[in-house]
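Below is one structure, written out as structure tokens; comments come after it.
Note that this is a trimmed complex: some chains were dropped, and none of the rest were shifted.
The letters A, B and C name the chains in turn, as written, and every chain counts its residues from 1.
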Amino acid sequence: MNPILRADDLVFGYDPDRPVLTGATLSLHEGRRLAVLGPNGGGKTTLFRLLLGLLEPGRGRVLLDGEPVRRDRRGLTRLREQVQLVLQDPDDQLFAADVAQDVSFGPLNLGLSAAEVTARVDAALTALGIADLADRPTHLLSFGQKKRTAIAGAVAMRPRLLVLDEPTAGLDPAGVEELLATLDALHRGGTTVVLSTHDVDLAHRWADEVAVVAAGRVRVAAVDEVLGDADLLRSARLGPAWAPGVHRLLEALGSAARPRTPAELYAALADLPAAVAPQ
Amino acid sequence: MHIAEGYLPPLHAAAWAVASAPFVVHGARAVVQQVRTDPDSKLLLGAAGAFSFVLSALKIPSVTGSCSHPTGTGLGAVLFRPPVMALLGTVVLFFQAVLLAHGGLTTLGANVFSMAVVGPWVAYGTYRLVRRLGGGLGPAVFLAAALGDLATYCVTSVQLALAFPDATSGVGGAVVKFGSIFAITQIPLAVSEGLLTLLVVRLLVRVSPDELRRLGVLPTPPATPTAKEVGA
Amino acid sequence: MLPLDAAAYTNRWRPRHPGEKALLSLGLLVLTLVLPTWPGAALTGGVALVLVLGPAGLPGRALWRAVRVPLGFVVTGMLPLLVSLGGDPWLRWEPAGLPQAAQLAGRATAALLCLLLFAATTPLADLLPRLNRIGVPPAVTEVAALTYRFLFLLLESLRAVREAQAGRLGFRTWRTSYRALSGQGAAVFVRAFDRARRLEQGLASRGYTGSLRVQVAARELSAAFVAATCVLLAAVVVATFLLVPR
């Protein structure tokens, strides 16, 4: 099966003398959750901008459903009807006076009828749990609310593929949980979700597959494979995750629990057979 | 419309620099004064200068399908007043010359005269006049931006005509010539800039009313219950 | 982000005193205007080109990227001189304007190269704080330095906002483009004032009480460079008068 979107051997540098990507290949498959990891300046955001046609690669192609994306208005419009990107800083995305207006920007651009626009906006706000904020001015929102509004703006486009650049950055732990729950709901609803992060444990718990963007290239593999590869992690300025080590400890204690979050770890601890349980 | 580096003969370049100088010096005095009474306004002025620079990096779609850039003089003059714009405009034009090679150092005086002096004054005068006559903020801003833009181009036409009189019809003919070349491209652009400025200000009234009040564009309400933020 | 600005910080003349570079490039620029265009402008333009590519070490590709757009203006700027108004037909092609147009193009190109010699070698970080020493009030240089700093933040914001709008199909039609553009204008305005407010707080915690004085890296004015510049400028003048067609 074709991936929804595919980056094929992309080469790119903002400054021709300093390439950022030197041959990046990555496929985004329908329904598969992908986490993109990498060091600061590794090129995650750049890769996303290339995938959305916001930058033009020096070499290589972006393919939508197996077809090369044409860089004219038609081609880019088709791409962006299918794929939406949520930037890291929500302030870059919010510019209208209030939340509902901002979310309506994309659907209006699609040329939908007023009724259809309203329906889309309402659905998106509800999906993000911010229906009550509809007529709030965007500049009075908290950071987490802004983030949700920005995501709602993308969701209102009903994309097949939703790409989020560091969506959990700056959120408190409960905010991260809520966001992941929202993304899972979207995923269950049929949207393919891709996100970038610096948090290895987050990638471990959430993703089916991990892509590491470093030194100009992309390395894609199953989560456990990447997170088991200490050399790869070190070379990409990432550290190991807690969870795999915890799993080994639990295994040694004869427990079958495989916690992915600290909360799950404490639940597993409570479930340990009394014989081995620490007090 | 920037006159490029090296375009004007030395006498013209010098004369326009002399013509602009009093306005720029007056603007500098105003800024020095303002900064002395309120040191924090330095940051606001820096932000305003950067805003003016970036405004001219917006790409307006134009009839021909190509893009053009707004002059931003209208919005700048309404928001920051002409004396301050004379200085900020000079700074911005200098930066455009040395960062983008857009405009030039020898033509700085001429460009300042059209874009940082005449444009802002025409825009501001229009704005005040329309408001005085009871016009709303919207029409005032639209006309200020459109006429400010046109005035800038008229001055540029005259500057070029003086430097390059027409072979047969002299300076007068050259003014008509440069003027009509610009008119074809500029009248639609002036309308575009007016419209865009109108939309921006309308959005700002909703998004940033406090800043507009601070700049005197919106009337200050009688009581201002603001948070106690202290910078000193 | 701006190629000329980046070049100014990485070229081989970076450590030189800005005054030396100003004397050289602005001296050439003035000569370009006052000397007879042929051969004066050819000489100044040629000298500037050699200096910027050679001793200053600007890569040819970077130079080309910087001159591409302004050269376009030089070309379009010639066109009005090639038409004439009045008479019959009212608007007509004027071949008699050709020498004047060619002269103008030559002078403007040479002047552009002199400007580039200055712009691509002199970082504003070195230049702005020193303007105080030639009589510009500190309030003005400080406002200019802040403008310079905010400029890049706002350009970055503008780029991000524009891309976010493009991603949501903001530029599909004329109508949507205007909505998107007004959003950009407003967003940049809001950002500009937000930046100012936040920097106000940030500086307050660093002890800001009204002056933004900073320590500028010491740069020696090189007597040899200044002398060589004077000799070069004089040589250009002399050569022009020797070569000028009589």
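Basically, contacts are C-beta pairs under 8 Å (C-beta built on N, C-alpha and C of every residue); 3 or more make two chains touch, one makes a residue touch a chain.
Predicted model only: the values in this text are computed from it and were never measured.
Only one copy of each distinct protein chain is drawn here, although the full complex in this structure file has the stoichiometry A x2, B x1, C x1.
Criterion: only the chains that are shown with their structure count from here on.
Greatest Cα centroid separation from chain C: this falls to A.
A straight line joining the Cα centres of chain B and chain C is 19 Å long.
Centre-to-centre, using mean CA coordinates, chain A is 42 Å away from chain B. Computed from the mean C-alpha positions, the centre of chain A lies at a distance of 41 Å from the centre of chain C.
Residue positions 95-96, 139 of chain A each touch two or more of the other chains. In chain C, the residues that reach two or more other chains under the touch definition are 179, 183-184, 186, 190.
Per the touch definition, chain C reaches chain A in the complex via residues 6, 59, 61, 157, 160-161, 163-170, 172-173, 176, 179-180, 183-184, 186-187, 190-191.
Remark: chain B residues 2, 4-7, 9-10, 13, 28, 31-32, 35-36, 39-40, 42-51, 53-55, 57-61, 75, 87-88, 91-92, 94-95, 97-102, 104-106, 160, 164, 166-169, 173-174, 176-178, 180-181, 195-197, 199-200, 202-204, 207-208, 211, 229-232 touch chain C in the complex. For chain C in complex with chain B, the touching residues are 2, 4-5, 26, 29-30, 32-34, 41, 66-67, 69-70, 73-74, 77, 80-81, 83-87, 94, 96-97, 100, 104, 107-112, 114-116, 118-119, 122, 124, 137, 139-140, 142-151, 153-155, 158, 174, 177-179, 181-186, 188-190, 192-193, 195-197, 199-201, 203-204, 208-210, 212.
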